[in-house]
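I have placed the structure first, in the form of structure tokens, so that the comments after it can refer back to it.
Every protein chain except one is present and positioned as in the full complex.
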Amino acid sequence: MTRSKTPKSNNQKSLISRRAALKGLGAVAGGSAALGLAPGFVRYIQVSAAEPLKIGFQAHRTGIGAAYGRWYERTTNAAVKLINDAGGIAGRPIQLITEDDGTDPKRGSEVVEKFASQHKVDITFGTLFSHVVMGSAPRAGELKMPYYVVSEGHHVASGALNRYTFQPGITDVKAQVSSMAPWIAGNLGKKITMIFPDYAFGYDHRDYFSAAIEKQGGQVLKLLPIPATETSYTKYFPQIPSDTEVLYHVMVGPGVLTFVKEMGEFYGSNRPQIFGFIDSLEAVDIASPGLEFLDGTYFWEAYPRYAQANQSEADKFYRAAVGVDNNGASLEDSKDVATYSHMFGCWETLYIIKEAVEASGYQSATAADKKKLVEATEAMKGWKEGNEHPQGDKTFVGQIHQCFGHQFISKVAGGKLEVVHKTEIADGTYEPETDYTKMAL
Amino acid sequence: MSFLETKALSRRFGGLTAVDTVDFRLEAGEIRAVIGPNGAGKTTLVSMICGRLAPSDGTILFDGTEITHLPPWERVARGIVYTFQITSVFRNLSCFENVALAAQRALTLGKAPWHTVDSSALASSVTDALARVHLHERSDTPAANLPYGHQRLLEVAMSLALKPKLLVLDEPTQGLSEAEITDFCSLVREIAADATILLIEHNMDVVMELAERITVMSNGAILAEGTPAEITANAAVQQAYLGA
Amino acid sequence: MSLGPHLLLALMEGTVAAFVLALTALGLTLVFGVMRIVNVAHGEFFMLGAVFAWAFAHLVGNPALGFLVAVIASPIVVGGAALVIDRAILRRFNYQPEATIVATIGLLYIIQQLVLIFYGPDARSVEAPINFRVQLPWFGYSGYKLVVAGIAALLLLATWYGIAKTKLGLVMRATQFDSETAQAFGIPVDRVYAAVFALGAMLAAIAGVLIVPIKQAYYLMGLDPLLLSFIVVIIGGLGSLRGAIIAAFVIGISDGVISVFFSPNLSKILATLLVALVLIFRPEGLFGGKAR
Partner (left out) sequence: MDRHRSLAFHGGALALLFLLQFVLPPYHHTNFTSIMVLATYGIGYNILIGYTGLLSLGHAMFFAAGLYAAGLTVHYFNIDPISAFILGAAAALAFATAVGLVALRTTGVSFMIVTMMFAQACFLLILYFNQVTRGDEGLVLSGAARQIGGLSLTNPTFRYNLALALFTGALVLCYILIRSRVGRVLVAIRENEERVKMLGYHTFRYKLLALALSGLLSGAAGASYALMFGYVGATFASIEYSIFALLWVLLGGAGTVLGPIIGALLMFYLVEWTSEVTQSYRIVVGAALVLLTLFFPKGILGTLREKRLRWLP
């Protein structure tokens, strides 16, 4: 995923709570600095019966990915704690080593290098932004380092990466957008105008949604790419053809609130159907002033942010463990909204790593063991909904290293999101475009 | 036809006319002094002759060809060499390197920048130029370490290394001691043996000593021109400049 | 939408953008004109203006009153910061042009990171002091944007008056013309430099305040106005106030129109090409005097 997400809009958070949050971040930073020292001690002491399994977590602590990175860390820490409390992986505790990549591809590949050569981790995981994945994956492949990303980009499944890079915890964008098309065509309309960010993440939407909606007999009337740095949108709206039935938006960047506000000013009450990707409003409170215009519009969600009437036990468990309330905000600060449709991927990926390590009989960071781990991961077929996979059932296609799951469509009502449709996994699956298992290990 | 000739040459800065339709002639082999009060347009005039400033109007002819729009480096190639009023030697380079910059140019005229220079030809050319100003023994001294008077001489040596046909000296004796000025005058006479000299000068003793003819400028125009004796006798000059 | 109204909307957007750009670029070119330095952190003053506007509006609470406080207080704070920078850094190496560029790049990084630490990575909005929608026959338009254009026009006039008609302006122009002579005539050149640097920063900050109800305050928002201002001052001629304002309108409006009909990235690329053309035919800019 590639987008300037950091800048979520929130005009109510006070400076005080910001400082409190910063303190928290500082503590996390301090803690992980201490962790960074830990490997040395562990080596010398050599007392623990079970040598820990080292997992390198490539985190976006700074740079444009920071707002997402924060929640990725919280989710990851929660899952690691649970796994360790339950006896770890194959009897070994996870030792999580977190390094900031600055949301920069060059630094990303250096971090992978550092994990492999300096920290000597067993596995690297957790990268979100596409360009960092693209910058880091080649090095991971060269180092033969199993690399589990949580990015939702189509880069893994497209065959652009390598045998050591997996995305087992989150459905890719191609599958997400393809699975939306039938419902949109059936319920909202067939003449679509797309507003999307003018960079890689947006192109996946542009290419795969256009194809999918045409299959449903629909038609994309107009494509409106918006540059990454844009902060004013009024000038784009006149380009929306007047016979547009559905406005499809996946807006990100510092100006999401502005985008909605200006759309409201432009249309008044006389608007087409509007369908958006929640990426537009991840980490943003739907009840923020200025977002009233979105009432009655629809959103894709990977995982419903607001606890629904039929909330599963697994979701209750997951929310409690990560520290998220029923509105998708932090238990400590109701204004601190989670990136709920993405961060579950970290949780589920960690459990998949656990399963793969245990199934492969992985012992130590040797080339032979890492090969076994890769093959064991490729051999997996999918997972059932449960505490380890709270988002829902998934299938996994070993050839393309990519999983596929259910998607949700929610309607904005009274400042909340209500699920109106849940897709089938088959709605989004596609023919494999590559076969990593044929590549040399 | 004159060696150097300007026709109706003018230069305006915004509303100010620094040089106003000047017709100026200089014959080969002459030592000519240009004098005049501050702001008379002397430096502006020679700057246009050397190509540091573009004229607003008028033409400049040198050695029979028009050079009005030629860039400075092409004028240097034709033999017009300017010696700066404010000492502009390269302070961090040695005397040798300073002069070598000029000599190297003279040896590579018309050739591409990467053209190699025969180092013995370069060395002899540099040593010659330094010897003419009696600085050959300080060849390795960084220019910054020279006393001021010697820096002026180094400046002249750089110009000599360019093999000038017309050497423009802009207030060369400013800041020199009496003894240095005497030496300087004899140096200029030596140079004049094979180059025409155009001299801007405030020191009237130097002017009277060196100049064969004198041009007096005032308010951007030529007020008078003639031998030192004629100029000394000229009433208008006395009134405007010598302040009578 | 048909071509006419479409073009009208593009022109309106472009004009509003041009007014804000003119204010920002005016600050940049003023500093260059008088002090002969380029402030690469100029965009960060714009950003600081917006961020402080958020802080003041937030402290006050009431949107209209909060905005009023922000319009006055935010530029003062930013101007103060500029004074500190002038005293603590720029004056120490005597405004040497290259050193100034390097030091202000450093400041750009420092200011951005400080804002990230104390303000955070979020884009935060400030409510507009007046909130009405102008309904045209073809589309609706934000009333506040028209107000922004009005205020910016007044500020441009005030700046022009200050420079052309007041004693302070005279002193500034004298310093710009020849700082050594000005010094000799007893003008405190040092203090004039400090004042001009602060004034330049304040102009950028006010532009930031005005824009924040439209665009929100965000710690990386300074780069775009900086680059656009650069384009403007090069086309207008470095140091030329009149050139900067005219060029701001050329660039602002053409950017508005081109990005409506084509791609915004394309419009910025075209603006850069325009600069290349201007340089080929008039290296000193359209309104610049010959370099002295």
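Letters A, B and C mark the chains as written, and numbering starts fresh at 1 in each.
The criterion applied here is as follows: a contact is a pair of C-beta atoms (placed from the backbone, for glycine too) under 8 Å apart; a residue touches a chain by one contact, two chains touch by 3 or more.
Fair warning: this is a prediction, and the values are worked out from it, not measured in the lab.
In the entire assembly, the chain absent from the figure touches the shown chains A, B, C.
Across C:Leu59, C:Ala184 or C:Ile269, the single residue that touches the chain missing here is C:Ile269.
When you scan A:Lys54, A:Arg74 or A:Lys114 for touch with the missing chain, the hit is A:Lys114. Within the complete assembly, C:Ile117 is the residue of C:Leu11, C:Ala73 or C:Ile117 that touches the hidden chain.
Listed for chain B, the residues touching the missing chain in the whole complex are 50, 52, 71-73, 76-77, 81-82, 84, 88, 90-93, 97, 100-102, 104-106, 108-109, 113-114, 116-117, 158, 162.
In the full complex, chain C touches the omitted chain through residues 32, 36-38, 40, 89, 92-93, 97-99, 101-103, 105-114, 116-117, 223, 227, 230-231, 233-234, 238, 263, 265-266, 268-269, 272-273, 275-276, 279-280, 283, 291.
Against the chain not displayed here, chain A makes contact via residues 2, 25, 29, 33, 36, 61-62, 100, 102, 104-106, 109-110, 113-114, 116-118, 130-131, 134-135, 137-139, 141-142, 153, 155, 160-162, 198-201, 203, 227-228.
Simple rule for what comes next: only the chains that are shown with their structure count from here on.
Comparing the centres of all chains, each the average of its CA atoms, the largest separation from chain C belongs to B.
Closest to the middle of the protein, by Cα centroid, lies chain C. A straight line joining the Cα centres of chain A and chain B is 74 Å long.
Rounded to whole angstrom units, the spacing between the C-alpha centres of chain A and chain C is 38. For chain A, no residue reaches two or more other chains under the stated contact definition. Against chain C, in their complex, chain A makes its touches with residues 6-11, 13-15, 18-19, 21-22, 62, 64, 66-67, 198, 225-227, 229-232, 234-239, 242, 254-258, 262, 265-268, 289-290. Within the complex formed with chain A, the chain C residues making contact are 1, 5-6, 9-10, 13, 17, 54-55, 58, 116-127, 133, 135, 139-142, 214-216, 218, 220-221, 223-224, 256, 259-260, 263-265.
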